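Mind having a look at this structure? Questions to follow.
Complex shown without one protein chain; remaining protein chains in place.
In order of appearance the chains are A, B and C, and numbering begins at 1 in each one.
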């Protein structure tokens, strides 16, 4: 993403950022066949082809339609097909039926991307300064939006492939990113009680839900230096963690029973040895690697088992700003014990883009950090990711904490 | 299929039949892209690629594995993937998840078919007379099985394509087969009470559920010469047929309400004109064409509305044998008022092939005749097709009848 | 029920029949507290109080409203509450919510019954011959209707009580009716092929679905003299009957798996001994008693296990007419392998009473005979009871048979 220290012409910067992000999407889709790009394994996930088209539609809908004189949509019917949830942008195709859209084909979606890329590139290159000022924030949100979908492309295809009994690899050469100092629960740092500034108040890009910046009184908090590891998790399993309702939230226990959970998602016991299915295929669980693909319910039960809590999102943000944690970013998202809600004084923007974040502010928990699937440049300490407490197909892990009232 | 009048060497006849049927499957898949071959639009339907692989597995499982010395399966894992419901043949992949099998790819399934075709061809060509006698009934069931799936390929892809808002055609040049004497309810033929022979007792191929041949006392029956047409159906709709619970079976009315039914499946009102979606795409409903894609519930309600009944399967079979009906075959299957059950003295064969028909003998209604999607040579008066009364994605239509006790 | 040999004045006969039936309903409700009369344990069952009120509404709706001059309904709101499924008689309260109707109270329903009894008694006593001729068939259907509900009162309260962990008895003194010659599968009688008359054609009361009487060609059939016993059933269980999918219809096996079936309904293993819960409470399963509370799926699987079939309803009716069976009536209903459908030439009567039987003619199986819960005078060889193949809260058992094509 463009940085303020970049001294190039703002058009050149925008064009470079645009090209970088758009190319990364294609790079992630490249290992996949047409068949693999069309399927959808659950309503929560979307087909790869849909991600590629939807992110393209976003530019067409929110930028080209209003700002490129004489722009004609690539295909009038795509708005219906590739709108995700923007009520203000018109009716949409049913989400759980996305996997039935064989046409436009993968090749036609490629053409669609090229068509919109050309139009966007022309629009940026030819924009006068006034137009550029209007375009810049819209393009930034479009690119950040596409980066979010880049992460989902990997989580969604992994979920889909996991339903194939043959367990095909997304990329057989893929490896879990190098562990730096994954130390589990052995080391903690303490932050004293004090007033802290939370939220995004700077000049770079941020989503509306990261603001307004505001002050909070952080209680005295100890936070784990490292992530909870697979070895830690196996200890939890061996101690009967998945069999003891006293460790679980009531709805968490219901999820355990309904889903028959006895290990993280994608773990399979094969000849008595725990394996996990990942982007590289099936492999033996590495004890020192951070645990991944656990739900909030599991993270919470584990914390209770360990006699700790999960951090609040504020504690995480402060600790991240002070660099008190190892592996805060780039490996697994970390569940916080904060429900996803509005910051004080938050108001959603008017219009369709106001639907981006605000309308999901209930029944979800905040995750902080970022994961191996998060694209470069899409990470910052104020970033608020959010999912439902039962969901575990994201690259989600656990860091522990403790507070003193 | 081989006919008894064929004077060629039985090996040559079998090879020709094998080639004909296997080629027809590929011909039906040919218009479809890889993406279109992988998707599954409901649990009742299967992907095209799955049909192609499953019918191939059938030969591998029930013939090559036991009769081709030294035969090694193309891929050991395919048995799990492509077994449909044969409990005796081992565990199976979950039916509703068939649409998530991106690998083996369409191309690999093509290779699988070629591999099995070569093995089967060699086996037949080299068989001595004793082996041939063993093989012949197995191959016949394998080819008839594949022909059934050929019909399902068309019904299933039509259902899948109907979920794409773009309504793409399977084959834009496709046309409803030429109407011969579709005369709706205007003409009837009468059969007097009498003892009739029902079921298959001849020498050609038939499924086990078509026998034992047996005698029944057919009551005096009038049967419609023609099929119920779209014009007839529109009259039913205009008379409020879909709004009057008194015309419906209790469970039929529940289906109307739950599904919001107000017309046959695939009918859509566009600019005030009824269109229907078919293999050739969306087109205006033709009044003189036979109504298609109606459920048993709808057929029964229509018959009540018309002051008639549906024929019993025995009446249909007798009338077909006496050629009393137009369009009995090759256009639409015709719902009978007979529940699908065993003929007197029926026993399922032992082993996996005994699961073919017998275990479905409850909660389904018999359809007789055949449809535009039925492959050549797969039609006979004793043939018993069966579906649940709410299902309407088959090429199913209506013929009326009347009985006197 | 009135018999033709009764030489009393037809008014006196009707009054006596009316009093007998109405009193029997109250006798069956008498052991139950107000609390026990209001609850509903599943959508298939109804509260005792509802049965008492609904049977009363039937007389009000179909007789008093049209034939008793100046009759005013006891309460205008009861028609909505106590109509079961007669679309033609107006809107109804939702079936699964019947258990929430605390008012009218049990006492008020008692008043309602007394009010309608008085009106009916007056109407009958004062009717002239013309009116009497009109009334007689209506009253007969009203009384037969009430007798059907008397059976349901016992099956429904048993189901409700079975959900109480305390397993309270409906009547602690209740005993399974005396076994006469329950001989399981050890003895059979053979009926030769031949044309037989089926259905009700006499002068006494029968439901419309028992006609028209018609001729059928019965195939050669052997039918078991006795009922299948609990000892027979235990042998099936011990042989793994509930664990072997090859014995089951496909939908039957799905029911076994979904419901966790491993024994008849109401059987419970207690300290290693099979007990069954019945109207008298929990007691040890008696080996010689007929098995009860099994579904069609179970009956069919058992027959396959035994190498036999279930009888057709026609075979049962002929055998009953010739008195070839022990315990055909009065102990358990016997599943036949006949799907419930219309006899040749059947037409439902117009109007609300035409909804009585015809609209259920799909997806159900016929049971023949009668049970311990069937009231006196409600039994005849042509009687067709019908339930869905998964249902097992009725007093339903098994008799075996065999046919030769």
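Things worth noting here:
FYI, a residue touches a chain if its C-beta (ideal position, glycine included) is under 8 Å from a C-beta of that chain, and two chains touch if they have at least 3 such contacts.
Note that this is a predicted model, so its numbers are computed, not measured.
In the whole complex the chain that is left out makes contact with A, C. Check C:41, C:56, C:209 or C:309 against the missing chain and you find that the one touching it is C:41. Where chain A meets the omitted chain, the residues involved are 85, 87-88, 193, 195, 199, 211-217, 219, 245-246, 248-252, 296-297, 300, 309, 312, 337-339, 341-346, 355, 359-363, 365, 389, 403-405. Residues of chain C that touch the chain left out of the display are 33-39, 41, 77, 80-81, 93, 97, 99-106, 160-161, 163-166, 168.
Just so we're on the same page, only the chains that are shown with their structure count from here on.
Summed over C-beta pairs in contact, the chain pair with the top total is B-C. Between chain A and chain B the centroid-to-centroid distance comes to 46 Å (mean Cα coordinates, whole Å).
Look at where the CA atoms of chain B average out and do the same for chain C: the two points lie 37 Å apart.
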